[in-house]
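Take a look at the following structure, please.
Every protein chain except one is present and positioned as in the full complex.
Labels for the chains are A and B, by order of writing; each one numbers its residues from 1.
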Amino acid sequence: MTDLAELERRLQRIEDERAIEKLIASYGPLVDAGEADAVASLWAVDGVYDVEGWHMGSRADVAAMVRSDAHQGLITRGCCHFLGPAVVTVDGDDAVAVCESILVTRHSEGISVSRIGANHFRLRRVDGRWQITERRTRALDGRAEARALLADGIAGR
Amino acid sequence: MTDLAELERRLQRIEDERAIEKLIASYGPLVDAGEADAVASLWAVDGVYDVEGWHMGSRADVAAMVRSDAHQGLITRGCCHFLGPAVVTVDGDDAVAVCESILVTRHSEGISVSRIGANHFRLRRVDGRWQITERRTRALDGRAEARALLADGIAGR
Partner (left out) sequence: MTDLAELERRLQRIEDERAIEKLIASYGPLVDAGEADAVASLWAVDGVYDVEGWHMGSRADVAAMVRSDAHQGLITRGCCHFLGPAVVTVDGDDAVAVCESILVTRHSEGISVSRIGANHFRLRRVDGRWQITERRTRALDGRAEARALLADGIAGR
């Protein structure tokens, strides 16, 4: 029976990583659809989303961002928050994940890439479901901070 | 033996989801390579591909699209049908998947993003292999239809 327990442990690890990969892969479609409550539910109740001078500290804050005039303007013109495949490191009920992203937007002159970003996630299993406790997003504009997010994320820090 | 059966069920679910993720991740490379028959084989024999005023209703139609002057023009100038990580929901022998995509093309002035899209897939396991029964793709141009595809896909509808 030891073998069975070991197999279960290996399977559980994959399930955990995949649950987090799916959560992160859901962010773009949900935020571009304007599904404010569903986006917010990816975060813990008091989860943080810290993005370029916009600090959100709760699910309610995240939902308000999706409903804001700024975001609604983006999605009614057409936009794609395109996140790459996440690299996930699970440690018990905590996890770190990282991915790069591009924001592609439509405007009067056509379609262009408006932003390239580094995304670092901390997650926790709460009530049996993985939730984001902190997401930090920084533009890849040459500054060290964004590059450190990438390096830390891949190292599982 | 119950535990073994339960492990097998969990493993099978991951295998199903991964088979569909791999199928969707294959679309871009195959269509940009011009592999008409291999692209078509991702669909069921009578599978539908409904994309912005182009309705295909069979593998033969999909293969004809890849061989069309319009598509051959794209790939001989250079293009990248770039699909993001798919979010998959399996229910027995049926599944729903969703991802966003960008179409990047080369032209005389350089390289640009020509289209941003929402992609909603219905799949079925036929003869032991997952196949697309219906793919709907709509430009993310601010209209509600594309946004609904994203929301439905994440919800597994």
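Assume contacts are C-beta pairs under 8 Å (C-beta built on N, C-alpha and C of every residue); 3 or more make two chains touch, one makes a residue touch a chain.
None of the values given here were measured: they were computed from a predicted structure.
Remark: the omitted chain is touched by one listed residue; of B:Leu11, B:Val51, B:Ala64 or B:Ala155 this is B:Leu11.
Which of A:Leu4, A:Val45 or A:Val126 touches the hidden chain is settled by the complete complex: it is A:Leu4.
Between the chain not shown and the residues B:Ser26, B:Ser58 or B:Thr89, the one that touches is B:Ser26.
By the touch criterion stated above, the residues of chain B touching the omitted chain are 4, 7-8, 11, 14-15, 18, 21-22, 25-26, 28-30, 32-35, 38, 75-86, 104, 106, 110-113. Contact between chain A and the unshown chain involves residues 3-4, 7, 10-11, 14, 17, 84-87, 98-100, 102, 112-118, 139-142, 146-148, 150-151, 153-155.
Simple rule for what comes next: only the chains that are shown with their structure count from here on.
Centre-to-centre separation between chain A and chain B, using Cα means, comes to 23 Å.
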